[in-house]
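What follows is a short report on a single structure.
For this view, one protein chain was removed and the others were kept in their places.
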Amino acid sequence: MTDVRQRTSPLEWEYAPAPEARDIVKFQERYGLFIGGELVEPRSKEWFPTISPATEEQLAEVALAGAEDVDAAVGAARNAFENGWSTLRPAERAKYLYRIARLLQERSRELAVAESLNGGKPIKESRDVDVPLAAAHFFYYAGWADKLEYAFPNRRPAPLGVAGQIIPWNFPLLMLAWKIAPALAAGNTVVLKPAETTPLTALIFADVCRQAELPAGVVNIITGDGSTGAHLVRHRGLDKIAFTGSTEVGKAIQRELAGTGTRLTLELGGKAANIVFDDCALDQAIEGIVNGIYFNQGHVCCAGSRLLVQEPIAELLIAKLKRRLETLRLGDPLDKNTDIGAINSRAQLERIRELVASGEEEGAEIYQPPCVLPEKGYWFAPTVFTNVAQSYRIAQEEIFGPVLSVLTFRTPDEAIEKANNTAYGLSAGVWTEKGSRILCMAQRLRAGVVWANTFNRFDPASPFGGYKESGFGREGGRHGLEPYLRFEE
Amino acid sequence: MAREQEMAASATRLDSMAAASTLPTPSFPGGFELPLAFRLPRIGSVDAVALEARAAELAKRSIKKDSKLAALELAVRMMDLTTLEGADTPGKVSALCSKAIRPDPVDRTVPSVAAVCVYPNLVAGAKARLAGSGVKVASVATAFPSGQTSTALKVAEVREVVVLGADEVDMVIDRGAFLSGRYSKVYDEICQVKEACGEAHLKVILETGELGTYDNVRRASLLAMAAGADFVKTSTGKVSPAATLPVTLCMLEAVRDVHDETGRVVGMKPAGGIRTAKQAIQYLCVLHETLGTQWMTPDLFRFGASSLLNDVLMQIRKQKTGVYQSLDYFTSD
Partner (left out) sequence: MSRLPVRKTYKLFVGGTFPRSESGRTYEAEGQNVAHASRKDVRDAVVAARKAFAGWAGTAAYNRGQVLYRLAEMMEARADNLAAVCSGRDEVDAAVDRVVWYAGWADKLAQVLGSSNPVSGPYFNFTVPEPTGVVAILAPDEPALGGLVSRLAPALVGGNAVVAVASETHPLAAIELAEAIATSDVPAGVVNILTGFRAELGPILAGHMDVNAIDVTGAGDDTADLERAAAANVKRVARGSADSQSPWEIASFLEMKTVWHPVGQ
């Protein structure tokens, strides 16, 4: 057999840098708080810088909302709720949401670039996933605004009032859409707190609200850190809290709201099992595994971070997976060819490093493809751990980074046992060609979302949320309206 | 051979492709061979949605400037410039050959194409016209495009085109046999054609547009490679859909699996439906991501096309001059 290298004169094939134009987005030097329809100076008088995690350059300065600011925002939202929004004809409410959806589409490139700059995610993801899905969420819920009684027959649905919403840094604009779209469609007004490290697309969204001529105070956006979120949660003028973030903070919020009657939905962490059977469509499973854990640098609560491979194909699959990782391109988030962008923050990078070190210490075998990490900014190479035992920290704790732990199993029962052996229950994946096995696994997996022969798909029509310590309540679909309504049955 | 026997034989042969290299022949009396190892190439299956999603993602790869020019020139060198019309004449083929040798008379740095692909009748003329140019003559054969004739006639046709000077033979598989599960018929025929080819390179056309599923495309690719194909090729160009990005990805994955397991190096030729330079670059991206730079040579990848060449030439000139071009400035053949 001729060796391929002797027969050919290979071409050096390099993707040239293909950066998305950055000048499409112009950040202000400083952003105030969006309260009552305008950007206002924070009463706290405090500001903090927000940076690009890829370069550590400062992009803008944003206000750090204190207790008084939170109070002002809640007041503005209450005022808007009572003086207009809750009595507006639902069909009119719908039209505002349609307007927002259209504006998001029109400004999609700007928003995508801003998202990648501020959050570090590859432009191909912000452009093809985050922003279009955010617009789709508004479009989807717009249609529900005047059809609520069909969604909940015999229940006489009515809005709750003012919702406080706290979102994470992994999908800043998309999580904003998941929160705001159903809340507004149901007739509520909101006070939204973006994550500390990723406030900028929410502030552009404030401008979208202005362009949509949304009544003042219907959407209020207060930037800040954990203390701002705590002020919001402790504010007793809210009818509802919706939180997406860590399980630890989720529990603290649940404790804080105990006995207050404030409605709560929590979308928390996960440690999803991605189960691959020996009869799967192998090359597509590889793609699903890669998409499951390296999408958005693994900053995904439903990431397929525990790969469970059936033993007969483990060796083959791991070899294929490692080779596939070599083709992943890590670098400038604004480059259209980039697959892996920057880690969102120094703190997150340190957490990933710490957990990866623990994996090596505990005896797992680490693999990282050759890849050069940029000198500035926060980066972590895509990582696979093999020989992982269920008891290792990397198999138990949410890493929230591009780190995959590979475990093996022999029978479907063992796969289920291992997959469900976690405090979490957000998502799971199954790869097999056998239809009845898919349905059986889907039934037995204790997780809110089961992806069969696919992974990490999202849609506004599809309910999303967890079992067990991954939270409660659903976002998306008809089910996503319910947490924002009360019923006068 | 009775139908049942044939099917059993074909099943065994196909399955044993996976295991033949390592499995011992069973030693107990009355035993039969079973594929027991989880090895490549697995016959396996292909998930259509995920395959198409991956191809779509790769199609968004962006290459610019220097890389683009190199890619376009590579595309020219990989091209099987094709004419397969009932109305083809020696004159038409002769003109095509000139174009093949020197695609852009204005810009002599543009390389020649890989081959000219014609019907058997036109092989001798093309061979003469291309003598000494380095451009190869490929002939379609085996009752192209339908393949609906006897194996004996197909083999005779192949012998003839080789005698006439074809460097490469593009055969079609017997889709009728394949789709009715008579895999051994397909396999045996490819084996016989390969033998008849002698030194000539054999490209096996699967006609993926008639196979219906990616599972079938993968199965047929493995079958063709196992039977000795030097290249696997998507389409005749006479059936729609012809080459698509996902079908090409599917076949490249089969090529990769065969190479992983057996070390055998097989080429790939998407043909039909590739009309623009942009598409050609997308195919090269898929090739690069699936098999790497080692496969990025005309020895192992070809484009079967007719109208693609001029679009590539226009884009090359545009890259060099920065000015958008018109087809009026490029000869039609």
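Labels for the chains are A and B, by order of writing; each one numbers its residues from 1.
Throughout what follows, a contact is a pair of C-beta atoms (placed from the backbone, for glycine too) under 8 Å apart; a residue touches a chain by one contact, two chains touch by 3 or more.
Nothing here was measured: the structure is a model prediction, and the numbers come from that model.
Visitor: Using the document's definition of touch, tell me which of B:Val49, B:Val163 or B:Cys191 contacts the absent chain.
Guide: Missing-chain contact among the listed residues: B:Val49.
Visitor: Which listed residue (A:Arg22, A:Arg89 or A:Lys251) would be found touching the missing chain in the intact complex?
Guide: Checking the options A:Arg22, A:Arg89 or A:Lys251, the one contacting the hidden chain is A:Lys251.
Visitor: Can you work out which residue in A:Asn188, A:Asn291 or A:Thr454 touches the chain that's missing from view?
Guide: Within the whole complex, the residue contacting the unshown chain is A:Thr454.
Visitor: Contacts of subunit A with the missing chain: which residues?
Guide: Output for subunit A: 136, 155, 247, 250-252, 254-255, 257-261, 266, 268, 423, 438, 442, 447-454, 457, 459, 461-465, 467-472, 474, 477-479, 487, 489.
Visitor: Since one chain has been left out of the picture, which residues of subunit B touch it in the full complex?
Guide: For subunit B, the residues touching the absent chain are 47-50, 52, 212-214.
Here is the rule we use: only the chains that are shown with their structure count from here on.
Visitor: For subunit A and subunit B, let me know how many angstrom lie between their CA-based centres, rounded off.
Guide: Roughly 43 Å, centre to centre.
Visitor: What residues on subunit B touch subunit A, complex-wise?
Guide: Spelled out, the residues of subunit B in touch with subunit A are 38-40, 42, 44-47, 49-51, 53-54, 57, 60-68, 70-71, 74, 253, 259, 262-265, 284, 288-289, 293-297, 299-300.
Visitor: So in the complex, which bits of subunit A are touching subunit B?
Guide: 1-2, 4-5, 7-18, 124, 128, 278-284, 287-288, 312-313, 316, 327, 336-337, 433, 453-454
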